[in-house]
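The following block contains the structure, expressed as structure tokens.
Only one protein chain is missing; all other protein chains are in place.
Let's look at subunit A:
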């Protein structure tokens, strides 16, 4: 697309964290993309490094938006016991990536983007985020036109 894309590496920085509370979740209705839930102070010891990241999630369409997915985790309807129990220990934080922003760079489905992030995390930390119970979707197209350098140190 432009000169930078020729280099094909895009750094993914995250927005500033938001407290995992209903009032911050509500405005995200109608947004599709990825979301990340993490602790404020508890470090999770992953095989290669420590991180505060608990969960990488995805909303594939605007009708089942980041807002409604996060709300499911917040009120426990998603039955993710890990997230529920971490929330009991301390208030959690979250951030998200609006898929619209990456649309021009990512030609595949949101599900593939989620897998990409999860697999990148596995590569860096040695295992899936602790509250991700499944591996996510396999990346369908291996010949990617762009690749991301994800700022995982954000969750340090």
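FYI, a contact is a pair of C-beta atoms (placed from the backbone, for glycine too) under 8 Å apart; a residue touches a chain by one contact, two chains touch by 3 or more; residues count from 1.
Keep this in mind: contacts and distances are computed from a predicted model.
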Name the chain not shown, per its UniProt record: "Inner membrane amino-acid ABC transporter permease protein YecS", "PA2779 family protein", "RecF/RecN/SMC N-terminal domain-containing protein" or "3-isopropylmalate dehydratase small subunit"? "RecF/RecN/SMC N-terminal domain-containing protein"
Determine which one of A:45, A:85 or A:104 touches the chain that has been left out. A:104
Subunit A residues that touch the omitted chain in the full complex: 1-5, 7, 9-13, 15-16, 23, 27, 31, 97-98, 100-102, 104-105, 151
